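Up next is chain A:
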Amino acid sequence: MKIVIVDYDLGNVRSILNAFEQIGISPILSRDKDDILNADGLILPGVGAFSHGMKNLHKYSLVEVLKDYAKTGKVLLGICLGMQMLLDESEEFGNTQGIGLIHGKVIKLPTKDKNNEKLPHICWNEIEPKHQNWNDTILNSIPLKSDMYFVHSYIAEPKDDTNILSTTVYSDYRFCSSLKQGNVYGCQFHPEKSAKIGLEIIKNFVNIAKEGKSV
Partner candidate 1 sequence: MNKIRLIARLDIKNEFVIKSIHLEGLRKVGNPNQLAKKYYEEGIDEIIFMDAVAAYYDRNSLSEIIQKACKDVFIPITVGGGIRNIKDIQQALNSGADKVAINTQAINNPQFIQEASKIFGSQCIVSSIEAKKISDGKWEAYIENGREPTGLDVLEWARKVKELGAGEIMLTSIDREGTKKGFDLELNQMVANAVSIPIISSGGIKNSDDAILLLKNSCIDAIATASTLHYNLEEIQDFKQNLANNGVKVRL
Partner candidate 2 sequence: MSEKLEAYYGLPSKVRFCKKCTISNQRPNSTIEFKNEKNEKKQVINFNEDGVCSACVFHEEKEIGIDWEQRDKNLKTLLTQFKSNDGSYDVIVPGSGGKDSAYTAHILKYKYGMNPLTVTWSPHIYTDVGWKNMQEWMHTGGLDNILYTPNGKLHGEMTKNAFHNLLHPFQPFIVGQRIIGPAMAKKFGVKLVMYGENQAEYGNAIEENINPIMNMDFFSSDDALSMKFGSVSMQEYIDSGNYTKDDFAPYIPPNKQDLIDAGVEVHYLGYYLKWDPQECYYYAVDNTGFQANPVRTEGTYSKYSSIDDKVDPFHYLTTLIKFGIGRCTYDSAQEVRNDKITRDEAAYLIKKYDTEFPHIYFKEFLEYIGATEDEFWKTIDKHRSPHIWKEVNGEWKLRHTVSKDGTDD
């Protein structure tokens, strides 16, 4: 079982490593093309600005590698910024191109600018299913309306809403909190920081990686 976390100098990788280790898996941190393509499961972490993240992915020539990995049908999970970069583009700091695995755009979370609707959205917040139940996905067996830890100001809006796995409400706006397209997943929240429920999601990810197939 080879779990790889993409190393592109961004993201709180230690927490992700620790979360996997807590469930008995030792992932490797790598930006090596072969390591990535040979992984059974791939995590794309990310914290910070979209443009900075994309800049680094390009710096290490990882964009095409990630696309090639996705084609293999093995599981990929983008976390927070990692999820956002899966989309076509972001409007943060002007328009920046993303990896483009999922069609759609990253926009700023619309808030009503009242006093208690502040940005960044730093909060434990509930996730709810969009269409399907969560069986056999990374949210398998997660109770509906579980609280996950969010910290972001931007959100992903997939063009095709069948890609939306869960939604969450902030400032009266319902946004996509996790997505799925075949084997490619994204969580806007941080499963590695969402206590025991979050660790269940990590376990689900590992199970899908073990099965080695897309759903």
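Keep in mind how these were chosen: all candidates are chains of the complex that A comes from, given by their letters.
We take it that a contact is a pair of C-beta atoms (placed from the backbone, for glycine too) under 8 Å apart; a residue touches a chain by one contact, two chains touch by 3 or more; residues count from 1.
Just so we're clear, the structure is a prediction, and the values are computed from it rather than from any experiment.
Picking from 1 or 2, the partner of chain A by touch in this complex is candidate 1. The part of chain A that touches candidate 1 in the complex is made up of residues 12, 14-15, 18-19, 21-22, 47-49, 113, 115-116, 118-120, 122-125, 147, 149, 151-153, 170, 190, 192-196, 198-199.
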